[in-house]
Each structure stands twice: as C-alpha cells, then as structure tokens.
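Okay, so here's the structure we're looking at.
The other protein chains are all here in position, but one chain of the complex has been omitted.
Chain IDs A, B and C follow the sequence of writing; residue 1 opens each chain.
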Amino acid sequence: MAEIDREKLLDIYTRTMKVNRTDEKFRELLMQGKVAVMYYCVRGQELASAAAMAALDDDDYVVCTYRGQGEQTAKGIPIEKWWGECLGKETGTCKGKGGTMHITDPDTGIMVTTGVVGSGLPIANGLAMASQNNGDGRVTLVSFGDGAANIGGFHEAMNMAQLYKLPIVFFCQNNRYGEHTAFADHTDSPDISSRAAGYGMKGVKVDGNNVNEVYPAMEEAVEHARSGKGPVLVEAMCYRMMGHFFGSDFSYMPEEHLAEMQAEDPLPKLRKVMLERQFTEEELDKIVADIDAEIDGAVQHALDAPLPSTDEIYKDVLEETA
Amino acid sequence: MAEIDREKLLDIYTRTMKVNRTDEKFRELLMQGKVAVMYYCVRGQELASAAAMAALDDDDYVVCTYRGQGEQTAKGIPIEKWWGECLGKETGTCKGKGGTMHITDPDTGIMVTTGVVGSGLPIANGLAMASQNNGDGRVTLVSFGDGAANIGGFHEAMNMAQLYKLPIVFFCQNNRYGEHTAFADHTDSPDISSRAAGYGMKGVKVDGNNVNEVYPAMEEAVEHARSGKGPVLVEAMCYRMMGHFFGSDFSYMPEEHLAEMQAEDPLPKLRKVMLERQFTEEELDKIVADIDAEIDGAVQHALDAPLPSTDEIYKDVLEETA
Amino acid sequence: MAEITMTQALNLAIDEAMAEDDGVFCLGEDVSAKQGGGVFKVTAGLTEKYGEHRIRATPISETAIVGAAVGAALAGQRPICEIMLMNFVGVCMDQIVNHAAKLRFMSGGQTPCPMVLRTTTGVGVGFGGQHSDMLEAWFAHVAGIHVVTPSNAADARGLMRSAIDANDPVIFIENILCYGLTSEDPGPGYRVPLGKAAVAREGSDISLITYGRTVLDAMEIAGELDKEGISVEVIDLRTIAPYDEETVLASVRKTGRAITLHEAVKPFGTGAEIAANIQEKCWDSLKGPVRRIGGTFSAVPFATHLEQAWIPQKSDMIAQIKASVGKA
Partner (left out) sequence: MAEITMTQALNLAIDEAMAEDDGVFCLGEDVSAKQGGGVFKVTAGLTEKYGEHRIRATPISETAIVGAAVGAALAGQRPICEIMLMNFVGVCMDQIVNHAAKLRFMSGGQTPCPMVLRTTTGVGVGFGGQHSDMLEAWFAHVAGIHVVTPSNAADARGLMRSAIDANDPVIFIENILCYGLTSEDPGPGYRVPLGKAAVAREGSDISLITYGRTVLDAMEIAGELDKEGISVEVIDLRTIAPYDEETVLASVRKTGRAITLHEAVKPFGTGAEIAANIQEKCWDSLKGPVRRIGGTFSAVPFATHLEQAWIPQKSDMIAQIKASVGKA
C-alpha cells in the first residue's frame, strides 16, 4: 500500500482531534453537571471514525448510531448546530427534537442516526439504492458496532446490498463490547468481516488504531463501492475506552482488557505517525488549540441558545403539521 | 463414508415413499376437487425430508414449514390425524384449527409448523435450549428453504445456536426457488451452507437427491449436535418440481431448469440404489401398495370425520378458555 | 367508461405515477417480470416498461425491504414497497414505526419519508392463523403515518395516487377478497384525497362506520334493512388514520346512533377509538351507546366453517342495528 499523502494525513489528524476534543469537552460538561443528557463516549474510536469520513466525498451519505459523534463531527457537521442539538436547543440540527442519539444533518450527508441497534444498515441500503437509481455517484457509509452484527437487519441488509451491487460501505467498529457483553460472549465468530463471504461480499479487517491500515482500507472500500463493484464490509478493530454511555459502570471489563486497550490507544499512535512524517509538535498542538477554541465557542452558543418552543411537540408529525 | 446398512436404507425408502404417496394423493384430491385447501407440494424433496427424519430418534424435536408434509409424515405423524387436520376436521392433530400450514403433533415431536418464513429457526433454538437445560439428550431439527436463509431470524438463530452450542441441526432444503424467485435472484451467495463459517459453525452441502450423500450427512450432523459439539447447518440441494403451492403457476421457471430438475428426480435414483442393494421390485412395490392402502383409509376417515364444533373459535385462546 | 378490477386499478395508479415521476419505484418479493409481476399481479407489466431497477424483486427480507424504502425516501425518491401479507409486518415493525413514521419529527422536519407500504390480508381465504390478520390498529396508534384501505376499485386507483403523492409514509392495505371487485374506471390522474371518508350510502337512523371489505357487508345489510324501514348511513372511512372525524361526527349528529364495524378483532381495535371519540364529541346527539362489531378474539382458524364463523356475521350486524334503533 502506498503511503498516505501528507495533506490527507493532516486532514485525518484534524478530523481525529475534532472527534476527540468534542468527546473530551462533552465529558467535561457532564462531569461538571453543566449538561445532563445521554452521551455515548467515543474515546478510543476517534481515529477509525475520522479515517472513514476522510475517505468519503462531501456529498456522500452517512448513517450512524447513538455512538455517532465521531462520524458526525468528522464528516463536518456545523458544530454549533451539533452542540445545539445535543443540548436540546432550538438552534440544534433537529430543533432539539432528535437529541444526542438522533442527529440528522442532510447538508453534510448525516442522513440518519439511529438508536435501534442494527437498524441503520437497511436504511443505508435505501440511500445507496437511490444513488444507484439516479446515478448520482454517491457512496453511502453506514457505521455500526460489533454487537449490531448479530441482529437480523445486518444480515438482510448485507445480502440485499450485495445482490444489487449497491454503492455502500458497511463500516463495523468492533470495539469488543456490545453494551456490557464482550465479543466472545455474543458470538462464536472469529470476527465480523469473515461473515461477508457468506454473502459473496468483499470483507476486510483492519487495525482501527493504525492510520496506515485503516485509512487505505477505507479509501479502497469507498472506491470499490463507487465504481459499481458493489459493497464492502470493513471491520475496524478498536476499543471502547469508557463505559457504554457516560456515567455507566464498566467494572465488568477484565483487567487484562483494560491494559490491552490502553496500549492500543489510537491517539498517541497517530501522533507518533505524524511526527515521523515530519509534522511538528507546534503544528499539531496548534490544530488542537484551534479546535478547542471553536468547540468552546460552539458550546457557549448552545448554552446561550433558546429552548425550542413547546409547540414543537405538535410539529413535524405529518406534512400537514409541518 | 460407510455404506448405509440395508435396514436403514429400507427405512429411508419407506419414509420417502410415504412422503411421495401422500403428496400424490393430496394432488389427486385437489385435482378432483374433493378438497380445496392450500397445499404446498413436496414433489422432488421427498428423499431429503425422509433421510433427515430417518437420522433422528423418535423423541427428537422437529420444526418445519408450510412445506412440511415430508418431515411430518416421515417423522411418523399418525396419518389419520394428519389428513384430518389438512381437511379441517375435528379428528385433526389441531382439531382443524391449524390446518395444512400449521401441523403440530408433540407426540411425534412435530412441535411447530410455521407459515412465516424463517420464524421456525429461533423457536427451534428454544426447544434445543430446553434439552440442553434439562439434559434430555434430544436433538432438534429445523427445516427451512433457501429463501428463508435471507431473513434476519436465520442469522440471529444461527449465531445464538453456535454461541451456546445447542443440540440443533439446521436443515436447509435448497430447492432453488423462494416462491417465484430463483436462487440467483435472491442472493449473491454461492450457496447457503458456506454462511455457517461466519458463525464459527460447521456447514455441509449435500446432494439431497442422492441417498448415499444426504443420509450419512444427516446422521453425522445429528450425532454432532447430540454429542454436545454444537449445531450443524446442512444444505440439501434439491428441486421443487411443482409450483409454489398446488395450483400456482410456474411459468417463470426456465426450460433448462425444468429439464435439469427432471434429470435429478430423487425417486428413480433411490429406486436404482435399492435395486443395486438387492431389494426386489416386488418388495419395493409392496411397500408402496401398503402405504397407498393406509393413506386411502386415512383419507376416507378424514373425509367422513365430523367438522369441529363452531365453539372452537373461542377455545384454546388462553388457558381459561381451554 | 371501462370497468376495471381493483388489481388493475392499483396497477394503473402505480404505472401512471412511475411514468410521471422517475423517483417512483417498487420493491418487494416476487414483484418483477421474472417472477410474473407479483403474486397478486399488481405490478404486472411494469418491469417491461420501467426496468429492473424500478421494479426490484427482493429476497425474503422484510426488514431490508422497508429499510430500503425508508432510505430511498430520505434521499428524495418515492418508493412503493410491498410486504406480501400483513402478518409479516411482525418482522419489520421497527423500520416502519421507529423510523419511517418518526424521521420527519426526530429530524425537526428535515427528513420527511414519502413512501408507500403496500400489504395484503383478509379473512376468508383459508390461509389460517398466520396469514389473515388485520393489524391496522397498530399503525393507527403511531404518529406520523397514514393508514389507508380501499373498498372498491375506483377508490383503490384514487387512493394509491394520493398515497404516492403524499410526503409521509402511507400504509396501504389491500384485502385479498377485494382484488377482483370491479368499478367503472375513474380514469387517469384520478385521486381520492387521504383523510376523507365517503358516505357510501345516506341514511337517517344510524351511522355504520366501516372500511375495506366489510363495506360490502354494510351496503348489503343496509339495503335489506331499508326494506324493513331502517335507514342506515354507511360511512366508508377509506383512510383509517388519521381518519375523517368531521364526516363521521356529522353523520352521527344527524342519525344519533352509531356502530363501528371491522374485520380486525374487536378488543382494542380501531372501532374502539371511533366509538370513544363519538361518545365524547357527540354526547348530546347520541340516543344510545355506540356499538362495535369486529372479528372473534382469537387467531383465525383454518377449517372453512370456523373461519366463516370467525368473521363478523351479517346476522349480528342486523341484530345490533335493530337493537340500537330499538326494533330488536
């Protein structure tokens, strides 16, 4: 595989840090009690999401889950609107009606964020089907977890996508846990990617903590889908470095797992690669500082924003009530 | 593989002909307009069903589909009750309330016959789970079609069965069509059995028209499940030699398919094996004649049987109404 | 004008919409030409005209079918998906209820979901317990969707066009026993608006509120009772939810009496909502309680005479109407 070019690498780094700083900020606000909402931390999965988004075009479609902060911010959702939504404000992408688990922003291609495990895959097929029908050249990427790979919708969607050769990438972030259940306790499969063969689909497994593995794999998968060769299942191995959602207990995780996880943290690894590729500490820190400043502004904007009008509970139910 | 012993072979032959003669009789009654009910013909799949049932013990559990006549009669369901049910009579296994698509006879292990494609697999897991829980040594066999392998329940059931190492055999009768849709138009998979690998499960594919392939495979699968090694997926390749249900059009089947299907008819093939193994024409014909006589008696019994009382619509809804 | 069957009516409406709008496409099991154009032939002839991308035969994967319709709708297309028989919604309610119905609301109006979900059902076909249920009450209880069912071919044509036009999900229920019904063809472009009931027969003594196949029963007994001097107004809801409250309440205010009738089981059925609403809104006009008639509260049995006994009986409809108007 060719080396990732420097510009792209910087792009991935920037996206990764955007995801990470957003995650850190959210946890800080929750810790301080400044906000009190459900939030599904993405610590440990920043790089995987960012690399996936960096492989897409701006107008490609994305479907993600409650743990979708990574895809959303890395795809480039306007962060004032993102924070507005998470804080339940009128300025949010969905006027505060969707919330952290249901971010939608069609302008940046974030089409659905679903809270029902596995339900995004069939919907993503539909987006890809629309692209195939009208030849718009878009690719759809759907992100989901290892646990989601055991639900029926995964299977149906994989089979249908391959049958029609839809332009779609199935992106499984295997963080080794589905809620409290460890991978080996929810399946006897060696991994998720090998299930692709059963559908005649291309499946690849990559280290989601290694930019030099995950990005090229995503680029290739997206190219495969876009060129009409059909879908690809990419499984990015990573870790969920926090509990299932913010504040939830993770005492069920064994010591060894925690140790293994720390050793594989994608952030120091990525920084090492950046330094090897001659980016300077200063450059990298500056990027983070800029991101932090932007986030701080967005958070303040969201905190100051008005609440949606109570009437909103009657609106957007049917077109007549729009 | 060792040769099937003569006694077992005769058993398989007898079961196969029971299935076939029942099927012929049913079609005859429908043609003559003596009965008018939904019936899903099993012409072409007789041997596969019979071989599967011959590999089970009497008290093993079976879950089958609307196209379950083969499993039901080959497992040894009392045929007067079977015909009674199909004709909607009080003497039927289910007092005429279940019907052709929903035969249940716990005494012979026919636990559920379902009309919802793929829904039998999860239920079969539950039967196997009960056996595992109480150590009764039973194996559960669930029969389903190629089309059913594309529904979510298949996937969930396969994964769960393997995870728990349940004593179950997943028996897919791949008759190349799901209703009007040909195999290649419902999946891009090369076959169904290769999907087993994705669950870490053992999968085998056999010629369901060749007794020397299908029976040993079933015997081995049942033994595997019973010994605690976990489930097996067996895919028996066969043909649906009639329309989806009796009377339904099958003009959508291409000429070549029809020709291929005729050439693979399991009945002449089985008879050839029987003769090779020194059974005489007379012996074999006598078996068929005995079966026919028994069926004729059962049909007459069912035709003469009383209708269930109209009150039955209020009964068996809840225990209170039993 | 020529007569058309309900099957033809549906086919014509879909054909017309597909011709006018490239974004309209069909997907479902066995729907394309290779399979003979659908098990009930509603999509017959359309693959030849519009190609396999617009008449997509699917695997037996209802979750993937509805999910694909949802996704395509979000991308601006107008999918018409088919769930072969209504009971099979059991495997894909999540896509319909948690997604199709809610995505407009949850996105704050950004992603409407214009799709039609066609499905078939009906008691009296001999299909037994897992293929005959009428589950419209489930959908009626969910915000964000329309639930529609035609009782005749002309309405089928007009409702289908309106369903495809709609910018929200529409559950379109077809009764197997109605496919063969004929009407005069209302012609191209015909639309029956969603949310508008039809007064199928005017009357003054009692309002009989129904939809789908039981409209036929209602019309028949209304004719019979007319001879006995009881004047029954028959309301064909056409849209079950959100239903045409105005027409229903106006009728009851006029007649002072009401009965709801559906094939679905009575307890917690759609008739309950209509009855509850009528008594609340027309209390002062009512001369007696609203009565309800529905299918027997059990699975649909197989044996023909049991299945027939399970269905709402005309004799019971007549008896209840007579009791209601005080002529029992």
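By our rule, contacts are C-beta pairs under 8 Å (C-beta built on N, C-alpha and C of every residue); 3 or more make two chains touch, one makes a residue touch a chain.
Keep in mind the model is a prediction, meaning the values are calculated, not measured.
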Among the chains presented, those that the missing one touches: A, B, C
Among C:G180, C:P193 or C:P267, the residue in touch with the chain that has been omitted: C:P267
Sole residue of B:R43, B:H102, B:R176 or B:K205 that reaches the chain not shown, by the stated touch rule: B:H102
Residue touching the undisplayed chain, where the options are C:G128, C:G158 or C:G195: C:G128
Of A:V117, A:A161, A:A196 or A:V211, the one touching the omitted chain in the full complex: A:V117
Which of B:L9, B:C94 or B:M253 contacts the chain that the document leaves out: B:C94
Sites on chain B contacted by the missing partner chain, in the whole complex: 61, 63, 92-98, 102, 104-106, 111-112, 114, 116, 119, 121-134, 140, 152-153, 156-157, 159-160, 163-164, 312, 315-319, 322
In chain C, positions touching the absent partner: 63, 87-98, 101-102, 105-106, 128-130, 135, 137-138, 140-144, 241-242, 264-265, 267-273, 275-277, 279-281, 283, 288-292, 297-299, 301
For chain A, the residues touching the chain missing from this view: 36-38, 88-89, 94, 96-102, 114-119, 147-148, 150-153, 178-182, 185-187, 249, 251-252, 307-308, 310, 312-314, 316-317
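We take it that only the chains that are shown with their structure count from here on.
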Farthest chain relative to chain A (centres taken as mean CA coordinates): B
Distance between the centres, which are taken as Cα means, of chain B and chain A, whole angstrom: 45
For chain B paired with chain C, centre-to-centre distance based on mean C-alpha positions, whole Å: 36
Residue list for chain B, restricted to those that touch at least two other chains: 150-153, 185-187
Touching two or more other chains - residues of chain C: 58-59, 61-63, 91
